[in-house]
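Note that this is a trimmed complex: some chains were dropped, and none of the rest were shifted.
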C-alpha cells in the first residue's frame, strides 16, 4: 500500500513539474507576442494543461484533471507570474526556455502514457496519448497565437515525445521498478529533444 | 415542482439568448472576412455553440446540447440570417455588435457555471467552465479566422466572464432566489465588459 502511495506521489510530482515547465514556456511565448496579463496567464495555463485535457477527454476522465484539480491552475499561474517578473532576464535566455520546454515534454509524455495504462487502455493508445499529452499544449498555444506550430516544424519534438512514451509503456509492461520506469524515459525524451537543439 | 420548472425555463431562456447574441457577433466577424453564406452560418454556429460544446465534453454531457437540441442550431441560423439581411446597417454599428457580444458573455458565463453545478461538480470546475462556455466560442471563431483571439488581447473579457461565473456560483451556494442568482451575475459580467469598451 505504502509502495503504491509512493508511486502515486512520484507521478503527481512528474505531472506538476511538467505543468510548471510548460507554463514557463507558454508565458514566455505569450509575452513575446505582446499579450497583456490575462493573455499571458491564459496561454501559460493552456500550454501547461491543454495536452492533459485532450488526453483526459480521449480516455473519458471527465472533468479533466486540469480543470478539477486546483493544483494545476495554481502551478500554471505561479509559473506565469514568475516569468513575467523575471522577464528582463528570461528574454535574453532562449536556452533556459527551451530547457524547460524539453523537460515538460519528457515529463508529460511519461505521465500521459502512464495515465492511459492506469485507465486500462492498450499500448498503442497509451503511446499516442503520451505524445498528445506532451505536444497538445504547445500545439494549442501556437494555434491561439495564429502561427504554424513548432511541433510540426521541428522533427525531433513530437518524435522525442513518442519515443519517451513508448519507453514508458515498455517499462510498465516489463514491470521495471517505478523509479526506473519513470525517470529513464523522461531523461531519454529530454535528452533526444535537447540534443537536437 | 412548478418552481423547478420555472427555474429550468429561466435558464433555457438565458442559454438561448446567449446563443442568439453570440451568433450575431460571429456572423458579423465572418461577414467582415468576406466569407460566403455557408461560412457565415458555420462561424455563427461555432461562435454561439463552441463554448457550450467544450463545456459539455468536459462534464461528460454527450452528445453536447449544441448538437442534440435543434433549438440552438435554429437560433444561430436565424441570428446569422438576420445579420446578413441587416448587414448594411450592422456594418456601420460597432457599438451594437459589442453590445451583443457582452450580453452573450454574461449569459453564457452564468449558464455554464449553473450547468456544471447541476452535474454535481465543485465550485472551481463550475467557475472555470462558466468562463470556458463564455469565451470558448469566440476563441474558436478567431482560431478559424486565423487571427490571435480578442479573448487573449482584451484584459476585461475573460476576466469579466470569470467574475460573472464566480458570482453565479456564490449565489447558488448561498441559495439566492433563482431570479437574483441568475440576473445579478449576468448584469455584473455585462457591466464589467461593457464599461471596459
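Order of writing sets the labels: A and B. Residues in every chain begin at 1.
The rule is simple: a contact is a pair of C-beta atoms (placed from the backbone, for glycine too) under 8 Å apart; a residue touches a chain by one contact, two chains touch by 3 or more.
Computed from a predicted structure; not experimentally measured.
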item: Complete-assembly copy number [criterion: all chains share one sequence; 2 shown]; value: 3
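Please note the rule applied: only the chains that are shown with their structure count from here on.
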item: Distance from the mean Cα position of subunit B to that of subunit A, given in whole angstrom; value: 30
item: Of all residues in subunit A, those that touch subunit B in their complex; value: 30, 33, 35-39, 42-43, 53, 57, 60, 62-64, 67-68, 70, 73, 143-146
item: Subunit B residues touching subunit A - in the complex, by the definition given at the top; value: 57-60, 116, 121-122, 124-125, 128-129, 139, 143, 146-149, 151-153, 155, 157-159
